[in-house]
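Taking it in order: structure first as structure tokens, then the write-up.
Only a single protein chain was left out; the remaining protein chains are all shown in position.
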Amino acid sequence: MDITGIVAQLVFGLVAVLTLVAGFLTVTFRNVFHAGLALVGTFFGVAAIYLMLEAEFLAVVQVLIYIGAIAVLILFAIMLTRGLMQSETSNINKQWAWAALAIATLFLGMFLIILQVPWVHSGGAVYLDITPFLGTQLLTTYLLPFEVVSVLLLAALVGAFIIARE
Amino acid sequence: MDIWSFITNPLVSLSQLINNLITSILMSLGIPADITRIVVFLITGIITITILLLLAPGMMMYMTWLERKLVARMQDRLGPNRVGPFGLLQPIADMIKFLTKEDIVPEGVDGPVHLLAPIVVVIPVILSFAVIQFGVGLGAVDLNLALLYLVALGSVATIGVFMAGFGSHNKFAMIGGMRAAAQIISYEIPQVLALSIPVLLAGSISLTGIVQAQSGLFGLGWFFFYIPIGPIAFLAYLIAATAEVNRVPFDLPEAESELVAGYHTEYSGMKFGLFYLAEFLNTFLISAIAATVFFGGWQGPLVAQIPILGVVYFFGKTILLITVQLWFRGTLPRIRVDQLMNFGWKRLVPLTLGLVLFTAITLPIYRFVMLALKGLGG
Partner (left out) sequence: MTLHIPLVYYLIVAAALFCIGLFGALARKNAIAVLMGIELMLNAVNINLVAFWRYGSPNPVSNQAGIVFALFVITLAAAEAAVGLALVIAVYRSRDTVNVEEIDLLKW
């Protein structure tokens, strides 16, 4: 009876269920502001999954960028594009039945494939503070993508500014 | 556990004693080691959380007392002095008022959003208290990424402010909420850049690492004294963090509630009490962070021999910085929203970017020179 394993699996089950429920609410809420708030909940759930995978830096960056910046951006855009009347009509468009069918098929297919592939588990890592190694690798092995992404962010910044200007 | 460690470090010794006591009780009852470990972890965790949750509102209450007395004296009048000696029981009276006031919920308000907004504003602040190191080894958790964690939680408050503005079904509240959100996200960048200066100087993002890197010069080697980058970074952080938590002179989102409306205009009773709690806890938090990263936190003379002095130093520095914030409140006028945006984007962001660039370029050169001098001398 491995108590740590049982506790770990319980925690994982809880976090996974909360994340999927929040994701489901994001795509089914009629009021798009409420859907935005459910999206924030999903982001927190995904950050918790990163913590369980021992990627703490990524979890904190997820909260900082996705919730602190992207979710705020989405909420600002929702605020700025509200109609005069907050219409409570259905928020699902005409092709939802076909979409649901295709997606159910896709999920079933992926589920079966995932269960059948013989995944190779490498040995477990010793727990260390991996952030210094991440920083070093970002600036040595992955320096080119790092610089390209910064140029891309500059382009996105200027582009968004110009498109949304009056 | 001898008497000397009990005298010089009572809190840590007490917690170790309780830990050992509970572990031995549970082991003697025949419970296997695995489950004992988990139960002890849960019990000590609950005790720590209870202490923090009692400490935070208690400090907030006496900070409100300090603010009213201090601002009153600056304005040449006495503060509250009727309720208890020197008005010391005034915060308790305020708390009773908040708890018993009627909770007015306007019609047409977006139910769950309106209800959850104060909670989403308060919870990140209380979560941030978990990583503050109140003394030597006296933090609830010692994260490797403590400073980044604090920054990330500061950015979650934006969502709460948005929810408060949107859920109130009031045009002025919504505009106030959007302005407050814009202010918070604009001043996040200078705040993060100013906080990355101590990270560069200490080589670590954990608060314990940053505090321990300031231990030179008999415990007075604080980053504030690293002229010229220390004081400028501290000033930039103080200004940016004051804007982040909507304190004077950046309290336009709240001042609107005196003139027209603000994002917490439709809140009364305990919900407003939660916003008020969040504001004062935020003030304490930014003073604590500034004291830890720029002034050495629990670092000071003789801390290695008598660790309990660390708590005294930490609270002394934090209360000093809180007093500076309250001094701002008593003296400075409010900034207009366009001046605020102008100052944030056109002055603070280039300043902090330049500071980071300067530090990153000169720090290796300085270290190399110091190493070379040591090599020549020794």
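Chains: A and B, in written order; residue numbering restarts at 1 for each.
Note that in this section contacts are C-beta pairs under 8 Å (C-beta built on N, C-alpha and C of every residue); 3 or more make two chains touch, one makes a residue touch a chain.
Everything quoted here is computed from the prediction, not taken from an experiment.
In the full complex, the chain left out of view touches A. Taking the complete complex into account, residues 2, 4-5, 8-9, 12, 16, 19-20, 23-24, 26-27, 32, 35-36, 39, 42-43, 46, 49-50, 52-55, 57-58, 61-62, 65-66, 69-70, 73-74, 76-78, 80-81, 83, 90-96, 99-100, 102-104, 106-107, 110-111, 114-115, 119-126, 128, 130, 133-134, 137-138, 142, 145, 149, 152-153, 156-157, 159-161, 163-164, 166 of chain A touch the chain not shown.
The criterion applied here is as follows: only the chains that are shown with their structure count from here on.
Those residues of chain B whose C-beta lies close enough to touch chain A in the complex are 34-35, 38, 110, 112-113, 143-145, 148-149, 151-153, 155-156, 158-159, 162-163, 166, 174, 178, 181, 185, 188, 205. Residues 3-4, 7, 33-34, 37, 40, 56-57, 60-61, 63-64, 67-69, 71-72, 75-76, 79, 129, 131 of chain A are the ones touching chain B in the complex.
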